[in-house]
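Here the complex is missing one protein chain, while the rest keep their positions.
Letters A, B, C, D and E name the chains as they come in the text, with residue numbers starting at 1 for each one.
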Amino acid sequence: MSSNLDEIQKQRELTNRDLMKTYARWYLSVEVSNSYERLQALAFCNALSGSLKKLYKDDDQGYREALIRHLQFYNSEGTFGAVIHGVVLSMEEEKAKSKDSSDSLSEEVITGFKTGLMGPIAGIGDTLIWGTLKPIILALASSLALSGLFIGGIVPFLFPLAVILIGYGMMKSGYLLGKDSVTKLMKSGLINNLINSASILGLFMMGALSSTYIKVSTPLEFSFKNAEPIVIQDILDQILVGILPLAAVFGIYFYFKLRGQYYNRLIMWLIVISLITGFFGILQGS
Amino acid sequence: MSSNLDEIQKQRELTNRDLMKTYARWYLSVEVSNSYERLQALAFCNALSGSLKKLYKDDDQGYREALIRHLQFYNSEGTFGAVIHGVVLSMEEEKAKSKDSSDSLSEEVITGFKTGLMGPIAGIGDTLIWGTLKPIILALASSLALSGLFIGGIVPFLFPLAVILIGYGMMKSGYLLGKDSVTKLMKSGLINNLINSASILGLFMMGALSSTYIKVSTPLEFSFKNAEPIVIQDILDQILVGILPLAAVFGIYFYFKLRGQYYNRLIMWLIVISLITGFFGILQGS
Amino acid sequence: MSSNLDEIQKQRELTNRDLMKTYARWYLSVEVSNSYERLQALAFCNALSGSLKKLYKDDDQGYREALIRHLQFYNSEGTFGAVIHGVVLSMEEEKAKSKDSSDSLSEEVITGFKTGLMGPIAGIGDTLIWGTLKPIILALASSLALSGLFIGGIVPFLFPLAVILIGYGMMKSGYLLGKDSVTKLMKSGLINNLINSASILGLFMMGALSSTYIKVSTPLEFSFKNAEPIVIQDILDQILVGILPLAAVFGIYFYFKLRGQYYNRLIMWLIVISLITGFFGILQGS
Amino acid sequence: MNLLVAALCGILYFIGTSRLGYGLSQATGSPIFYGLILGLVYGEVEKGLIIGATIQLIYIGIIFTGGNMPADQSLAGIIAIPIALQTGMNVEVAVGLAVPFGILGIFIDQLRRITNSYWVSKAEKYAQVMDTRKIFHCAITYPTITIFLLTFTPVFVITLFGANAVTSIMNILPQGIIDGFSVAGGILPALGFAIIIMVIGKREIMPYFFIGFFLVAYLKVDVMAAAAFGFCVAALTMFNSIKQKQKEVN
Amino acid sequence: MNLLVAALCGILYFIGTSRLGYGLSQATGSPIFYGLILGLVYGEVEKGLIIGATIQLIYIGIIFTGGNMPADQSLAGIIAIPIALQTGMNVEVAVGLAVPFGILGIFIDQLRRITNSYWVSKAEKYAQVMDTRKIFHCAITYPTITIFLLTFTPVFVITLFGANAVTSIMNILPQGIIDGFSVAGGILPALGFAIIIMVIGKREIMPYFFIGFFLVAYLKVDVMAAAAFGFCVAALTMFNSIKQKQKEVN
Partner (left out) sequence: MNLLVAALCGILYFIGTSRLGYGLSQATGSPIFYGLILGLVYGEVEKGLIIGATIQLIYIGIIFTGGNMPADQSLAGIIAIPIALQTGMNVEVAVGLAVPFGILGIFIDQLRRITNSYWVSKAEKYAQVMDTRKIFHCAITYPTITIFLLTFTPVFVITLFGANAVTSIMNILPQGIIDGFSVAGGILPALGFAIIIMVIGKREIMPYFFIGFFLVAYLKVDVMAAAAFGFCVAALTMFNSIKQKQKEVN
């Protein structure tokens, strides 16, 4: 497979070095210039500028158009999304080569591909990279840190490391395999499988983390004359260990489902509820 | 979905109140008048009598026939079976409406539906309600009670509660969706899926309960000169923890399989065997 | 099913006694005469000789040819492979009966069947009997022995016992069901299912055994001034319990994958590495 | 035993077997419920609950297929629990005592169902004249009166005189027999579980029984933990087969 | 607080939110990382890590869909950690302190994105003349300078004066309030997990959440053990569906 790609690469304009440079620029700037209006457009253009120059050589007109073209609105997940950069470069290469012929790739095809794919790929990347990989790494880091181990503070760096490796791989595959392979892959169920499995792992971890790190119980007791007091928490534990932490997670979950994801409003609510229940000894944080 | 049902209900004769009354009568009397000859026939007729009156209004002849019709042999599981009551009411409604027209629903269709479905639904209900839900609730109750918690004595009431809710839901759906939906549902694999999953949960629980509550071990030891005695139970535990309780369950299981389910004969056997093995110190109850 | 087989057996030449004798001879000698050149050929011929005599009665020519025929190269797994003996006997029976008719079974068909099936069946048998059943029994034995229980030394005999029972069953089924059933079974997915399930059990066990019996950890500690020393093993355990034993298994696994299965060379390497790491206190064997 | 307690037992048994309310008898007639009530009466709630639950487990698998009662957990409970609490009998022997009554109760139920035939035939006549109030009485009132007589009487009598009889027997019971009852008390719950396996234990899902069993045997989790895991596995299986079915349809 | 420490905090917050390097902020701006660094500064590494990790867990589920920051874990961490270490505040109260700043940070980010619009329009002009160096500055240099000003300043000021303010408040805080914060510290991580469930929790795989939960609740394994088992289950599911897909194709 990889030797296969090497074969393809020989017939192409951009070398590994070019791709790395492009990726480095992208990686560095994805979110830096993120604006409400165009989001990652500027970063996209900035990342491709060098490679575009090489492809269009001294066709200034084509080069200028390409630069402007890639300043248009763009937004996707930065890691998986790098496959789009790769494909776009391969398309620009084709366009640059066949500039005069009638069957030259039109601008619309390139932009269409970009805008068509950036949405779905953002969905995939947000789920896999940000919804699964990130929390797992940070959970591991938290768990080490809570045991007082200093490497807990270092482990989060595994995340950008993974992002770099995956992202570059994506860009390169996109460039070498081109538009059709990517579209085909998107349609095959494979990516859904991947998301499904990653989600399973993610949920498993979230369950374990919830059980480990949500600490809430009730200190309530009912005393009767001449009888041992009834400790509510003991009865709850008999029914289901961890029933209160579970209630907390799903209380929040359904709040979000029903009221919308107003993160900070909910935080405030939680603090208010905590202060009240804590003050009156209904709940305790351990 | 539920708003959909509301829509349907508006065009129907019987109100929620009627259905509730019918269900209450049914719920109250299902087994009270159970006889060897007709089983739940009388309860069925008694439950429907009020609603039938409303449907047939002053068509005395139709009403009388309906009462007699529903005093015929009937037996099914009372909870899931309530769907039959619902469908029957919808059929009686149709019959009452179109009494003179030639395409009036014949008595045979109604009775055919009842007798055709009461068997399969008894199977489903006996498995889900009595074979799975009931033992799970009672197991939870037992487990709480054995820990000395008084709520153990209250938990069994969850069972009639569930029966009431499920049963009423069944009757109402049967009435509103009618014969065809029910037949269709019975044919789709969904109910088998449900039974399968419920059985998995049930078996899982039975395994856990067997392991927790069957208490039997052997006090046998073989002593040799100048050597530590060989404790048989230790060797058994090394091979498989819980091998004797497991043997007890499957001993009984295969007894039933091979000899038929003579419950009380087996109980007597078990007591005899227990007395003998206990007396001679071959087994002990802990 | 078994009564069905009894039916078939009545119309056949060889009795259960004949088959048992044949199997006993085979069982006894499979590997005794194993040579580089012909492997199990001699054992095969020796096993069948008695039954062949009975089948060919006084057709000396046929008998001689049969003996020579079954001295040709043969090698398969001895237990599952016994099904081949059975089928071959049924084919020889047919051949002996119809010796003069033109549609007599040709020698090529028999030899073709033998050589065609011995490979695949060796694969199945090596996986199921030697790759799964044997290690599981020996693992159980080891585990008992390591607890100091003498039955650990007896348990290995379960393996030859299983071999005898399965092998005889195979031979008998082969003889009674004949060539076509065996070929059909081989083609149905059933055997793959069996291998798959057995492999799952095997892998599960190997995982458990690896975790239990590979004992390696690191005694390394880093001390800092005015601070508690950093115990490397503690950090490793925080990350993943059993990470070193796991590394050992997969180190070896990948060595084999990449370098080929040079068992003894690797053992030597392991001892050298152990001596060095043990000597310098990098690893310890517990 | 106290007249009042004996009457209470009679009433409890009547309520627990009256069958007013489908499935309600599983709660009002549960030995655990009896154990709770009688435990309160005797001021030994914990012991009451434990005896009740132990008896309950024996009968946990019972299903009244076709209306037939294979054994009567209520009678078993209502006889054994008060006598045990009164005489200080230990749990295992109480269970041993309960079992024969579990059988006896069947006959009471058979009587009930036989007499019910009469009310059905009566109801048929009332149907002819559309007298639904009378049908109601045939369906509920009369059978309930009958069952009151059938259930209250024997239990009242047995609990009134039983304790003394039992105490005198207990005094002469050798330790070997008590050990035997203890074995019975330990093994009998197997019966309840085996019955359920008969009903729901298809071969291809039987491994779940063993997983549940060994989960407790080796990992010492409690029953609710097993229930939680079992629930998750069951839900996964359910969702999975629904998904597959959908695929097949498409 | 010490000027140098305040400056360090300002710089740490700048680095952690500069967004140079996609996803790098998740490491350089992680409260755990802040906890480590500031723990070293104050000689209380363990406490620093614990506060940091507790704050991290609250925000563990955050995803910046469409570039929108729902809450700012870095500001929460960089304010609460040094103040807590300085004043000896306990972990729960520190978390309570952190939370409002987690909200405040959003506004800083919004400011940043608003100013960025200006650089994009600039870049458009440079594109016309193909001045890629200037495009580079618009994409990286200028926004970075802006963000430095936006982030360093407030954190420097707050950490410089915050500790004293907080100490005086702390002295008058009644125990009931501290208990309340302790409940908040225990419950808030639920938020992080609930958010992730929103994103990845399709109904048919939800049981895995519960399996993970009860694995820890009942078997007391640590999180990495759950990760190991979860990984195995996920891999099995993956291989299984690949296999089925292949079958369907054939």
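Things worth noting here:
Simple rule for what comes next: a contact is a pair of C-beta atoms (placed from the backbone, for glycine too) under 8 Å apart; a residue touches a chain by one contact, two chains touch by 3 or more.
All figures in this text were calculated on a predicted structure; none of them were measured in a lab.
Within the set C:46, C:173 or C:238, the residue that contacts the chain not displayed is C:46.
Among the residues C:186, C:220 or C:246, only C:246 touches the chain that is left out of the figure. Set against the missing chain, the residues C:33, C:111 or C:233 yield one that touches it, C:33. For chain C, the residues touching the absent chain in the complete assembly are 25-43, 45-46, 49-50, 53, 60, 63-64, 67-68, 71, 75, 78-79, 122, 126-127, 129-132, 134-136, 138-143, 145-146, 148-150, 152-157, 159-160, 163, 167, 189-190, 193-194, 196-216, 241-242, 245-246, 248-253, 256-257, 261, 263-264, 266-267, 270-271, 274-279, 281, 283-286. Interface residues of chain B with the unshown chain, by the touch rule above, are 238-241.
The omitted chain makes contact with chain E at the following residues, 219, 221-222, 225, 228-229, 231-233, 235-236, 239-240, 242-243.
By definition in this document, only the chains that are shown with their structure count from here on.
Rotation angle relating chain A to chain B: 120°, from a CA superposition, given to the nearest 5.
Most remote from chain B, judged by the distance between CA-atom centroids, is E.
Looking at A-E and C-E, the interface holding more C-beta pairs in contact is that of A-E.
Chain A and chain C have centres, each the mean of its CA atoms, that are 49 Å apart. Touching two or more other chains at once are residues 143, 149 of chain B.
Annotation for chain D: residues 221-222, 224-225, 228-229, 231, 233, 235, 242 touch two or more other chains.
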